[in-house]
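With one protein chain removed, the remaining protein chains of the complex are shown where they sit.
Let's look at chain A:
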Amino acid sequence: MTLLGWAQIALVLACVLLAAVPIGRFIARVAAGERTFLHPILAPVERGIYALAGIDPMRGQDWRQYALAMLAFSAAGFASLYGLLRLQGMLPLNPQGFAGMPPYLAFNTAVSFVTNTNWQAYSGEVAASYLSQMAGLTVHNFVSAATGIALALALSRAFAAGKVSQLGNFWADLTRVTLYVLLPLSVVVGFAFVALGMPQTLGAYVEASTLEGAQQVIALGPVAFQVAIKHLGTNGGGFFGVNALHPFEGANALTTSLQIWCHQVISFALCVTFGAMVGNRRQGWVLLSVMLGFVIAATAAIYAAEAAGNPLHLAAGVDAALGNMEGKDVRFGQALVALFTATTTGASCGAVNAMFDSFTPLGGMVPLFLIQMGEVLPGGVGSGLYGMLIFVLLAVFVAGLMVGRTPEFLGKKVQAREVKLAMLAVLVLPATILGFAAISMVLPAALSSLANQGPHGLTEMLYAYTSAAGNNGSAFGGLTADTPWLDTTLGIAMLLGRFAFVVPVMAIAGSLAAKVKVPEGTGTFPTHTPLFAGLLAGVILILGGLQFLPSLALGPLAEHFVMLAAKTF
């Protein structure tokens, strides 16, 4: 680790925090349906969409109607994306003539993009036509992100007022977030990416004659716009197989820094939005500071592990100055790789600018653990905030048990129903991850997908289900993921991670919204203090993380000690 490296990390994080405040306040205004500077251009589009769909944006929905609308929209999105991927061979904008995706792969990919996971069992430049990338995958980058934000707004409204039954209108939230927040940011960032070297063309792949006379086919495409929303919406599905590590997707350190900014800024901004919506700005800052603390700690751990290098390789005569370089490109440096890795896994993005499979054991354990802690650090856009609020409810419940008072948060009493639903949501992740990973570790059909032997193989399998259930989408890339077993079970894990989590969350929102707001009294446990931030961090570590410790001991931790003993597989 160097001071220069930490200066890079500090600069990028400072830019994130500076922008999070105005963007967060802007989202609060959009959520309230207020007029913004973008309305002169975009309001006609918004009204047109409502008219076509036959929606009255002013009509509120209770939690069931809101959740049903979200599920219906996701189902329709899945069906259209599945159809597009299967039929891409017969559709236009397919200069390389790719065939339609086979059924298992199309199912896995469609689920993946609809759930904001963006797990990729295919490699973009060898399997997806330009039309699929644009009118299929890019669209779901937008709307799955907007869906997450809409759900977070609905839950925030439940805390904002007393005795209400309505949480807003899903269709209006979805449309407004897409049009006024995600679209304008993507256009600005997309042009910046092109200026920095990212292609944006519909032309076919180019054939070059190299200096040594060989032929090199160079994959191209409409990359920049898709990559902009891929990061802003914490989606993470790359245009190319190696994601943000491909020189066209991450041309230099400036591109990679801007990508880190993009996949952090909205998740942090939503804390500010939450503070504004519930009329308690300090509460928003407490949530934000817990998230930020984990991001910095995780970055330090990855940076230390990767910059030190692989002891086996150092002993074989490799210089230590650059750190562990297997699976990394030269241009980013270990500091930005560490920050990118911590933020992409903490934020449920899943883009990568280095290959986790070749990280040192401890360096690779950190991203795995960040996802296992529930994707709330800061989590995906929207999903991070609603996930964090579930942990907040559990934290006030734990505090209530300790001091013997009825727990409350922002004036809403937290009672048995909410805590039961919160635990139901929190248990989805370990049940899905550990259940599927355990079955796969004894199935020959699944084991043949592993690329590495020994404890590293276990980590590959564990990571796959963790990434799917956490709706992250990053991978220990060695795993051959496009098999019927993995395509199907990972698809199910993604569905459970998204919908089995969010339905209880919406039920909590409905039940909280109906409660009166109790004025703060002398017995109220304050939730906007550093003490509460510490308690919340502890609850995330213990309730979110501890259940995975045994599996981590068998995977990355075991591999670390085996490596120190100079054993290879």
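The rule is short, and it goes like this: contacts are C-beta pairs under 8 Å (C-beta built on N, C-alpha and C of every residue); 3 or more make two chains touch, one makes a residue touch a chain; residues count from 1.
Just so it is clear, contacts and distances are computed from a predicted model.
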> One chain is missing here; what is its name in UniProt, given the choices "Quinol oxidase polypeptide I", "Potassium-transporting ATPase KdpC subunit", "Glutamate synthase" or "Response regulator"?
Replying inline: "Potassium-transporting ATPase KdpC subunit"
> Per the definition of touch given earlier, which of A:W63, A:Y82, A:W119 or A:F142 contacts the omitted chain?
Replying inline: A:F142
>> One chain is left out of this view; which of A:M1, A:V21, A:I49 or A:L554 touches it in the full complex?
In response: A:I49
>> Out of A:V217, A:L401 or A:L549, which residue would touch the omitted chain in the full complex?
In response: A:V217
> Of the listed residues A:G190, A:G400 or A:G510, which contacts the missing chain in the full complex?
Replying inline: A:G190
> Which chain A residues touch the hidden chain?
Replying inline: 4, 7-8, 11, 45, 48-49, 52-55, 68-69, 72-73, 75-77, 80, 123, 125-126, 134-136, 138-139, 142-143, 171, 174-175, 178-179, 183, 186-187, 190-191, 194-203, 205-212, 214, 216-220, 222, 224-226, 229, 240-242, 245-248, 251-254, 256-257, 309-310, 312-313, 316-333, 336, 353-355, 357-361, 364, 451-452, 454-456, 459, 476-478, 559, 562-563, 567-569
